[in-house]
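Here the structure comes first, spelled out in structure tokens, and everything after it is commentary.
Only one protein chain is missing; all other protein chains are in place.
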Amino acid sequence: MVQAIRMALHVAEERHGVTDIFGEDVGAPLGGAFTATQGLKTAWNSPLDERGIVGASIGLGLAGCRNVAEIQFCDYAFNTIDLLKLAGMMHWASNGDWNCPMTIMTPVGSGIRGSIYHSHSFDATATHLPGFKIMMPSNPRDAYGMLLSCVVDPNPSFFLVPKALLRVRAQPGEEIPGEPGDDKALSKLIDAPLGDRSKWQPQWPDTPDLFVPFGEARTVRQGNDLTVVSYGRTLPLCAKAADELSAEGIEAEVIDLRSLWPYDWERIVESVRRTGRVLYVNEDTEVTNFGEHLIRRTVEELFYELVAPPRLLAGKHVPGIGLADSLEMATVPQLPSITESIRALAKTSA
Amino acid sequence: MVQAIRMALHVAEERHGVTDIFGEDVGAPLGGAFTATQGLKTAWNSPLDERGIVGASIGLGLAGCRNVAEIQFCDYAFNTIDLLKLAGMMHWASNGDWNCPMTIMTPVGSGIRGSIYHSHSFDATATHLPGFKIMMPSNPRDAYGMLLSCVVDPNPSFFLVPKALLRVRAQPGEEIPGEPGDDKALSKLIDAPLGDRSKWQPQWPDTPDLFVPFGEARTVRQGNDLTVVSYGRTLPLCAKAADELSAEGIEAEVIDLRSLWPYDWERIVESVRRTGRVLYVNEDTEVTNFGEHLIRRTVEELFYELVAPPRLLAGKHVPGIGLADSLEMATVPQLPSITESIRALAKTSA
Amino acid sequence: MSSLRPVPTSPEAELSPELLVQLHELMVKARVLEERLIQMYKQGDGYFWIGGPGEEAFNVPLGLLIERGQGPQYDYCHFHYRNSGTLLAMGADPVDALRQMKNTATDPYSGGRNFVGHYSKREWNVVPVSSPIEVQYSMAPGTALAQKRAGGRGITIVTGGDAGTAEGDFATCMIWSSRPANPLPVLMIVTNNKWGISTSWAGQHGEKRIADRGKGFGIESKTIDGNDPEIAYREIKAAMEYVRTERKPFLLEALVSRLNGHSSASGANRATDEADCLQGFERRMEERGLLTRARMDELRAQYNTELQAAHRRIKDEPQPDPATITDHIFSEKDLVSEGRGDK
Partner (left out) sequence: MSSLRPVPTSPEAELSPELLVQLHELMVKARVLEERLIQMYKQGDGYFWIGGPGEEAFNVPLGLLIERGQGPQYDYCHFHYRNSGTLLAMGADPVDALRQMKNTATDPYSGGRNFVGHYSKREWNVVPVSSPIEVQYSMAPGTALAQKRAGGRGITIVTGGDAGTAEGDFATCMIWSSRPANPLPVLMIVTNNKWGISTSWAGQHGEKRIADRGKGFGIESKTIDGNDPEIAYREIKAAMEYVRTERKPFLLEALVSRLNGHSSASGANRATDEADCLQGFERRMEERGLLTRARMDELRAQYNTELQAAHRRIKDEPQPDPATITDHIFSEKDLVSEGRGDK
């Protein structure tokens, strides 16, 4: 996925007027803590100051410069919520006078044994900030198409990157058009070499514009027994759990929400009307969680069509994710807990 | 209510070891933007720096100094969420080695025509921060007893002050023991005079220790038709609406949640089991809202006992509250919308 | 651009009599506007007042010297809530401030959504003023970066008070503007009135001069008497010239008065212990024979009448429609990019 992001950023600066891709260690020589910004011509290193990063992103946006600002880990964005709020209200507070095109790109979630401060989620916080559009991919092609959508949108946007999926490859048939099918070949073209990089130039494959529309979810698996709605790291786990449960005769429909704001309510409605059961899965802490919003809306609009209580499977309400594997596994949803939740919901009698 | 807060702070510094009450304009001569800290011996003015305020509060707590740090308006706490997270995880991250006694006191919510930046709510944000205890009063005596509970607790706490209720007086029979029944008499004792205050000394009435326990809600009105759960500014409105609807034959039970974390789930369960209908009311923006957590838990545990979908009435998902009265009224719950929501829920057929 | 714009003078030169008269006129206009707004507050025609009486000697020259226009070739303005004099000098219609005071639907700055003094005018690069103290200093490097890249003489101007410099954003602005990799054309202004609401500067600030904070970063800086419009004009002009040509930051601290307290929250009454820049300037103008007392009284009376009439007029303008609260959460068009083209 990290290469998909890099290719999208390349297209963004070549064809969509992005003037600045910046943040801590975003420029040469490193090209980002996860290599997402290697070899990009408009990438530069900022001071170690998240408030400055978000502030500069807003300022650039106000000056009409499309930009992608990276917060190295979303864990370090929590001293900027006021500035993010400000960005989200620029258009509204000026009664439509100003807009502010800007994209905040930041790795989120668990999965790399990141301990307390490299494992936070940001979806609850982001969805509570009016005025932002929010995307979160679960596969490389979506990452590519979402980032481009964020970049060309005239509004502030969050591009939340599930860091656990950064090394994930495209499923067959889901590649980005134009990328060499062979991973090694792609790596040779656009991954910076180890050692001295001062003379290295990436060879960008010719990839087309591709936009994942805001507010459009994707049904990754069909089923009539229950509906599972997820995004990011937990999405592939939901799909896997659903596949496995098929053997037990449980056919779960799995929806990748993709766009968290605006979100594809119609698709959820259609599915839950059919299944009568819905499980929302994410890994943010479970109190005042975005999945709880989706449950609220579900009971508000679909109460009489539910045959079992709608469920949330999310991260435990604890201050952080502990470093030890045993602690991380017990804190955020994993394949076993997802499987068990789907199974339990499928079996809940009406 | 503002005098109840001041008296609690006086008791806190006299009898409960509070060493510092501080924040912007908290000390002499002003004694707080809302006069909540007038005449207190440990009150002092800080630099205009919320990060410094929260940081100092943590540092004091770590050094064993109980302290109350004020953020002048909760609208200005959003650049300190990282520090608040840190406070909330001090005990947990050190595996029980350190604790951090500190109280963040901050006015929240609408009701004073405060426009965009003096009207924010903080309950959604606070409840998403593990490790904090959270109190929010709806009347003077509760304010007094909650603040004292926050102060003596060994953990970080939020004391969220509904600014719309700051001038509200105690209902008959709900006074703080020891306070002169007569408002004018109390004002003469403890309100700073206009003009030169340099020689003024407050005459504190002798008020006792009184602790509102964390996790204990209060049923302010009984009824068997539906349950209304609220706190802060909207609580008295809910009670009023319920009283009025009695004439229509609708008897709503109204619960003042008071303690947002931990919260009194047993009381809600008992009531909803009886009524089968529940409305949650608060004024934070409605997406990823604490009321949605309560709804999630309601459907998780009480689904089969509900006779109508549980409802949330909250603030609109807009970037701020506009200054004009017409805008404020349309943005956050008011008596008419609360009345209408109760009526509608009571009439929803099973 | 604007007919108000004066002919350039060299920084050292005496200001021309015409310019002095123009400065005076705008200072009076700004003062009368603030007095009217306070009046509106006291009469219940607005919930809250905050503004800049006492800062006219600084804010008016600032407004006159700003290169007004849209896009990076012009100056970007990141103001705080005391810049009404600056807006007037830039050419704003004072009636619009009255509209914002009364939160009418016709308020061009926020449509009745925001407090008075919270200007927003994309046409002139005036970014939305917002209440949180000091955040403008974190945003300023962004517009300046766009200007540095665009070339030309456009600069970014950011203003704020003394107490607010305690926020980290003030340091952020210095750090980002003085990066050796890419210094930025930011004119950082602090109007030091020695107060943050009720809190005196004296107990809270270890620095002798706020301007000194620039020195550690190698940022040129100066502290000036902001109560004298002639000094202010010359010094702002010199500082701007430095920023425009060197494409580097400058930190300018202006010592000013706060004539009506912090805001309506503290009563908005006239302070007796603060120097009044307008009085001082009028005395000098009279002494030099550039204006007579009668002419000045007449001017004030004229503005007074005009704004009183305007006040009456806008009283009946409509309040915002409640249904509009959800308007403009998202923009359909990229207004700022479309507006970037030079003109």
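By letter and in written order, the chains are A, B and C; residue numbering begins at 1 in each of them.
One rule holds in what follows: a contact is a pair of C-beta atoms (placed from the backbone, for glycine too) under 8 Å apart; a residue touches a chain by one contact, two chains touch by 3 or more.
Source: prediction; values computed, not measured.
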Among shown chains, those touching the left-out chain: A, B, C
Full-complex contact with the absent chain, from B:N99, B:T219 or B:S246: B:N99
Option from A:L189, A:V269, A:L302 or A:L323 whose C-beta touches the chain left out: A:L323
Contacting the left-out chain in the complete assembly, out of B:H10, B:R66 or B:R233: B:R66
Interface with the undisplayed chain - residues on chain C: 166-172, 174-175, 177-181, 183, 202-208, 212-219
Absent chain, residues of chain B that touch it: 17, 19-20, 44-47, 49, 51-52, 54-66, 82-83, 86, 90-101, 130-131, 133, 154-155
Residues from chain A at the interface with the omitted partner, ascending: 24-25, 27, 29-30, 33, 45-52, 75-76, 79, 113, 115-118, 316, 318-320, 322-327, 329-331
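Here is the rule we go by: only the chains that are shown with their structure count from here on.
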Chain pair with the greatest number of C-beta contact pairs: A-C
Rounded Å distance, chain B centre to chain C centre (Cα mean): 37
Touching two or more other chains - residue numbers and ranges from chain A: 51, 82-83, 92-93, 130-131
Overlap residues in chain C, where contacts from two or more other chains coincide: 110-111, 113-114, 130, 132, 168, 329
